[in-house]
Structures are given as structure tokens and as C-alpha cells.
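Below is one structure, written out as C-alpha cells, with a few remarks after it.
With one protein chain held back, the other chains of the complex are shown just where they sit.
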Amino acid sequence: MQVSCTQENLSRGLGIVGRAVATRTTLPITNHVLISTDNSRLRLSATNLEIAINCWIGTQVEEEGAIAIPSGLLTDFVNSLPSENIDIKVAPQTQTMEIKCAKSEARISGQKADEFPPIPRIGEGITAKVDPRALRNAISQMVFAAAVDDSRPVLTGGYAQFSGDKLILAAADGFRLAVHNLGLVAPAGEEAGVIIPARSLRELDRLLRDQADPVEITINPQRSQILFRLKDVEIVSQLIQGNFPDYNQLIPQSHTTRAVINVAEFLRAIKSASVFARDGSGILKLMITPGEGIQISARAEEVGDNEGTIDAEIEGQEAKIAFNSKYLMDIFTILEDEKVALEVTTPSSPGVFRPIGDDDWVQVVMPMFVQW
Amino acid sequence: MPEVFYRKWRPRTLSEVVGQEPVTRTLLNALITGRVAHAYLFFGPRGTGKTSTGRILAKAVNCLQNASGEPCNECAMCQSFNEGRAIDLIEIDAASNTGVDDIRDLKEKVNFAPNASKYKVYIIDEVHMLSTSAFNALLKTLEEPPAHVIFVLATTEVHKVPATITSRCQRFDLRRIPQAAMVGRLQYICDEEGINIDPEALALIAKSATGSLRDAENLLEQIVVYHGANVDLQQVRSELGLTGDARIKELLKSIISKDIQSGLTIINSVANDGLDLRHFNRELIDALRAMLLVKAGADDATGLTPDEIKEMKAIAADISLEEVSQSVKLFSQADFRYSPQSTLPLELALVDYSVAQSESKPEPRAEVKASSQPRKETVKAVVQDEPQEEVAEPSVPVVPQRIPISETSSEIEHIQQHWGDFVKACKGAVGQLDALLRGSCKPVSIEGNTLVLGFYAKSKFQKNKVEDSKYSQAISGKLEEMFGTSYDVHCITIGEENRPVPPPAKENPLVREALAHGAEIIGEEYVR
Partner (left out) sequence: MWQIIGQDRIVDLLKRSFHEGRLSHAYLFIGPKHVGKMTLSINLAQALNCLSEDKPCCECNSCRRIASGNHADVQLIQLAQNSENEQAPARKAISVNQIRDMQYNVNLKPYEGGYRVIIIDGAEYMSDGAANSLLKTLEEPPPNTVFLLLAVDEGSLLPTIRSRCQKIELPPLPSHIVKEALMERWGIDPSRADLLARACQGSIGWAISAIDDEGILEERSQHLDNLIALSGSDITERFEFAADLATQFSKNRVAVRERLQLWLTWWRDLLLVKGNCLEFITNNSQEGVLGQHAAQCSTSAIGGAIRSIQETMQQLEQNANPRLALEVLMLNIPYVEKEEICLT
């Protein structure tokens, strides 16, 4: 193998795939990055067996070839080089990479490329296209609701349901549920529901930042992997085994009280109350009184308490409900809407937040049992 | 890959739970009358249905139809439970969440309302793995559980669960599944799976599973995979490594004639054929026991046919009852623990028996020549109770095996005879049980189902300890393991004069050795 490329390109490429290099692993080769020629480009690949990233950089290819090189060493060395041209050479049989740049020269021993676990190349399967901004927005509105503890693995991921020209993303941890609908630019050929690890969604979110063109999504025929094809970058995630709970069952179908609240005002009020809720299991009490507004209160045992009232357009009966402050904060810090609706029934049935005028998303929060 | 039997045939209703009628009946009543407790503790050995029962309970309380107390298994709720998708069933594996933080987290979470169902059910498996502080944290939650939460704690080791926890739970002891119930369930599975199986074969599977349904289902599956859908007794026997080998009788003859050479040859040829020597030994012991019974005139108790008895009598003509009894003892003590597939334990038993019977005067024990220039030293002989006791009597290794009741002695005599071995076998049980029992008491009598232990007057401390239910239950358990009967234990005080005199230090090999080097005993002190 013999190629040359610019230091900037190689450094940027290694930075991107570096997110998928395994750090703590039972499979030592996964802390390598696989470097291979691909027509007239250089492909960098890494996998931690949960997320795999491919990145292509422009190169001049003199001689084709492939090798796996320890990622940390290579990345640190390349980053230390001046921004000039880099010549890379791997003599057949030696598994040693020679790197030359300006007056610097290095040799790094690698491993045979075919010892590297295959980087998924998903050709066929269920395909769809989505706008990157809409996808980022959806991810940010649901991924926080995924479970952190792994006692129920299916809940540690986001559920992605493809159906016609719709993609529904949902996450639940047993205490809340976040659902987001978004339209597909190109509809999915088939219905499919898969669970994507939350880590992968966050990684995807990061990569989507600089993306303008529609993202191509493919689920492989075995439905074990999902691929997102960006410009010059592919990210492939393993899917989580198991069945996601039927989240529709978790969304209350009716309510007795509905309050339309101003997002900014509500956020300010729950922020103030949260300061006092920290010690008391994060409990925020909401008293919803038609014609008056919503009173939000919290108390810290033996320290003090807080009460605030915000205006709201309230329909239906008087109601009270207690929420965990963190869960409300998670929702309200990411909302872009100006106003949202809160629907409640009894103090022990779930509270529901919805947008006004459309049904792009819904947030369900389980109430807490408190002494009123 | 289809699910294995024990997953596929996991019970889905209380009535399908096998062999735990007292438990399932009580639960069903509670469900019918709506008097479900907030915390349950299911205790029982592996494969008796703890987790399964917990799951059924969780499903039943949330079933949308729940007319008869049993879950309907048809409504959306039941289905989400059966498919493992129910969001309000939380199975926590205590071993992975042992810490106090995990439980504190749980404590906060129980304050949230259930998502979709009436009750949130927490099943905490292997609950004995929680740390003490985690138990304490859990205690608070169990004291004031929110109305919509049910806890199901499950464990195989209830003695590791603090009493403060158990007392706040409705406790159910799941027993080992009785043979008949097990056979019934296995037969049902066979019918459903289209498996043809001999009743004797089924009985043997059930018997070998020692009360664990999961073990039985596993064995059944392995046999079916290997032998196909028609299973007979012989296949089960071979799967269990029961050889029914003719060489058992040959070895029997070698033992009787004290023919070490032919005996060793047989043992090694069995091993060379890849047979399981533990099973071979078990069958040999069965044969020796039959011989013992025949010798003692209890032909009926052998369960053998008249022809077999006749043959056995012919073989046994040249051996005395004492000799047979000695051989049973030696072979049942063959210890395979550290070399499960070695011929050595059998070879040793054979040689020991032959030597013991043929050498009227045993040769002197191993002697080690002293250093060429013996050093004159004064050594305070410290006789350590534990390790040396074992080393000093190389011919009697500790056997945690069940000791068969010999036909000649009464129950209490039998226990008295084996009390020393029993105490050794208690090692590693709860606390330092063996240390508490050693030299502090002796079995005095059996009254009904109660074993009376006499503690010497000066061993009051030990008596008080043993009277604690933690220890007395452990003793009962060990008694059952070793003697096959579960006695209750009652402690009384007896006079110090009953205490046996400890052997003089001079008999200890280490001390003997020291003496041979010119040491002098200047005092004796027992070290525990």
C-alpha cells in the first residue's frame, strides 16, 4: 500500500473515526483503526462493536492495500505533524506502516487487515432518507428519556419506527416517555421498528452537526444493524435485542384538566423551585386552578420552601400533581416551542405535555406520590 | 434456536406451578379476596419456581380480567408480561446491584406511579447478595411501601437475609419438588412435545434431579436431543452415567477375595472406557449394600429378584458381615471432590480394605529420619485442634456424603458413631458451627423428631449460641444432608464428667516428631 494525503484530511478523518475506537475491550484489535484504499480514496474505519464509523478522505493512491494500526499512536502522531503532505507506505508482508511528513518519519507496527472485525457495509435492506436538522431535533427531544441503568436493556435505547413517510423516535425509562414524529424525505420501503442504543444516537447527533444533505438510513435485512450515510462518513450501530414496550399504551387517551403554558415562564418557575426540591427527592408540586394559574411549590426539609405561580389558560377541573423536577427540566430545557399544553387527570395518573396545534411530539411524565 | 424446555415450559398460571400447592393456594386466595401483601419472600432451592411464581403474581395483580384470581394470559396486560415487555415489572438482580446506592435509587423510584398497570412489581432475585447497608435501605421501603408497589424477594439462601427483612415480608418456603409432581409435569411436557418416554425412565430423570424442575427439564432435553423422541430407561441410565456394568460384580469379587491386582485392573479398565467413576462407585456401593443386607438376612430390603439374591449369597459366602460393612464404609468414603475423574479414590479404597483385612498388625507409620545432628530444643507443644487432626488420621477423610444407616444400630447410636464426622462436615456452614460443636456437646437421645444435644456444663457459651435458630436450623439441615432425616434440635446441659478425655499431645505426629528431635513437653494448651 502506498498513498499520500494532506495532514489536515488525515487528522480530521482520524478524529471522526476515533469516536468509535474501543478503549476498554476484550478484543484488542478493536483499539486499532483500519486503513484501506477504496478506489481513489482512503477509507478509515473503527468499531467498538457497538458503533462503527467509516470515513473517506481524498488521497492519491499509488498502490492499493489495507492495514490495521493502533489508533491512539497514529492519531497522536498525525496531530503532531505540520500541515503538509503525508506519505504513507506499507510494504507487503511486514505489517509496518511508514509515515513521512516534512522532516518527520515514523514506523508503526500494525496487524493484518483481515484480522479486523468486518466493518458492516450495508448494501441492501430497508432504506429511507431524512433531513439532518429534523433528525437532530428529534434525537435531542427524546434521547434523554432513555434508561441509564441497564436492568432493562431495551429501555437503554431509542425506539425507531419507520412507517411510510414517517419516522417515530421514542424513549422511555419507566418513569417518563418521550415520543417524536418526523417526516421522511424518502419514505421507507417497509415497516420496521428497531431499538438503537442511546450512545449511538448521541454519536450520530454529533456527526450530524455539519451535515446539510439528506441522510440515508438503511437497516440491514437481519435487522441487527442500522446505517446512517452522511457525506464522506458512515455510522453503523448495532441494534439492541428485544421488544420495546408498546408505548401507545403508556400515553393517556383522555384528561380532565388542560393547561396551556408559556415555556420560558414555566422553565423559570421550575428552575427556582428545583433549587429547593434538590433535597426532597426532587418533588415539585403543581396546583392547577382554572382562572388562576399554576402554583408550583417545593420544600427542602428544615431548610426552606418556595412557591411560584405562573399564568396559564386552563380548561377543565382543578387538579394537582407532583413531578420530579429533573424530568421537567430535561423536557423544558430543550423545547423550542413558545407554548405547550399540560394535560392531567388525577394525582396518580401520568402528566402529558403536548405541542399546540400539531402532534409532532409528546412527553409523558409519571407523577410522584406525595402528601398534599 | 428454539427456547430450551425450562424457558418454553415456564408456568404461566399458579396452577401450572408444580409441587408448591401450599404456596400457590395461599396466593390464589389472596388474589381472589384482593388481599395481596406488599412484600413477599420466596425462599427455596434452585429450580423450585421462585421467580416463576413471582412473575405470575405480578401478572395476576395487573391482569385486566382477573376473575378467578389466576391471570387470564389473554388480555393486553398479561401478554405484555408474557412477552417480557411489561414496563411495570422490574426484575432486579441483587447480585449486580448490591450497593446501598442501588437500593437508595430504588427507594426514590418506588415513589413514582406505575405507567400502565395497577401495581408496579419489583422482583429482587438473589436478594441474599445485597450488602448490609443495602438491606437497611431496603428495610425503610418495606416498612412503608407505597400502595401501588409490590415487592417479591427471592433467594436460595434465606439465612443470609436479615430477620428484619424477612419479618416484613410474607414468607413462602418453596420445597424441593416431590417426585410424583415432577413426573407429572415432565409427562405433560413430553406429551406436548411429542416425546414417547417409558414411565421408569421418567421416574429416573425426576429422581436424579433432586427436587429441581429445571434440572429435570434440562436432562430430559439433553436425552431427547441425543436419542430422539423415543426414550427408554436404558438411554436415561446411560445419559446419567449409570453403567449397569458387569464389571461391578467382578470388582465385588476382587474385593471379597482381596485380590488387589485384579481389582486395580478392573478399575482402570472401567476408566479407560471413559465411564464415570463416581457413578460406577455409587453402583458398587449399592451392590455392597445389597450384600450387607443379604448377609444380615434382610433379603427383602434389597429390592433384588430371588435369582439375584441367590447369586449375591454365593458371592458373599466367603466374607463376614463386619468385612462387608467395612468395605461399604471405605468405598462410600471415596472422595472424588478433588479428582472427579481419577481412578485414585477407588484404588485407595480397594487397597485400604485389602490391607486392613490382611495385615493383622499394621506397619509403623511413616518415619522420617532425624537430622544427622539433632538440635536439642525445648518446644512448647502447641496442639492445634484443626489441621492436624485431619492430617493425623489419614485413613478417615472428611466425607460430606450421606452416611447410610446401618441396619444394626439404632438411630441415636448411628448419629453418635458418626458425630465426629458430622461436626467436621459442618465446617463452612453458617458461622463457625463446627467450632461451636467440636468438643462441646454430644448427641444424647432422639425424642420423636427431635435430636437432644447434651452440652457439657462448661460449654454454656456454645450452648447459648447453638440455641439461636440460625445455628439450630443449620444443624437440622446438615443432619438431613448426612443422615437423611431432618431433626429439630434441642439443647440440654449435662455434667462435665461426660466429657471425653482429649488424647494426649504425645499422640500427635508433629509432637512426636518434635520429641524425636529431642524436644520436651513443658505444658499443653489447646488452640482453637
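Labels for the chains are A and B, by order of writing; each one numbers its residues from 1.
The working rule: a contact is a pair of C-beta atoms (placed from the backbone, for glycine too) under 8 Å apart; a residue touches a chain by one contact, two chains touch by 3 or more.
Computed from a predicted model, the values in this text were never measured in an experiment.
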Across the complex, visible chains touched by the hidden chain are A, B
Full-complex touch with the removed chain, picking from A:Pro117, A:Pro187 or A:Pro252, is A:Pro117
Have a look at B:Ile32, B:Leu64 or B:Ala95 and name the one touching the chain we're not showing.
B:Ala95
Please identify which residue in B:Glu70, B:Asp88, B:Glu126 or B:Glu323 touches the non-displayed chain.
B:Glu126
Could you tell which one of B:Thr33, B:Thr132, B:Gln261 or B:Thr305 touches the chain left off the display?
B:Gln261
Against the chain that's been left off, what residues of subunit B make contact? List them.
1-2, 4, 6-7, 45-47, 91, 93-96, 98, 125-126, 129, 156, 212, 214-215, 218, 221-222, 225-226, 241, 260-261, 263-265, 268, 271-276, 335, 337-344, 347-348, 351-352, 355, 359, 362-363, 365-372, 387-388, 390-391, 394-395, 397, 509-510, 513, 517
Quickly run down the residues of subunit A that touch the omitted chain.
24, 26-27, 29-30, 47, 49-50, 114-118, 120, 150, 153, 156, 197, 220, 222-225, 238-242
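Simple rule for what comes next: only the chains that are shown with their structure count from here on.
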Here the gap between subunit A and subunit B, centre to centre from mean Cα coordinates and rounded to Å, is 51
Subunit A residues touching subunit B - in the complex, by the definition given at the top:
149, 151-152, 154-155, 172, 174-175, 177, 242-246, 249-250, 281, 324, 348-350, 366-370
For subunit B, which residues are in contact with subunit A within the complex?
76, 80, 83-88, 90-93, 96-97, 105, 108-109, 111-116, 146, 148
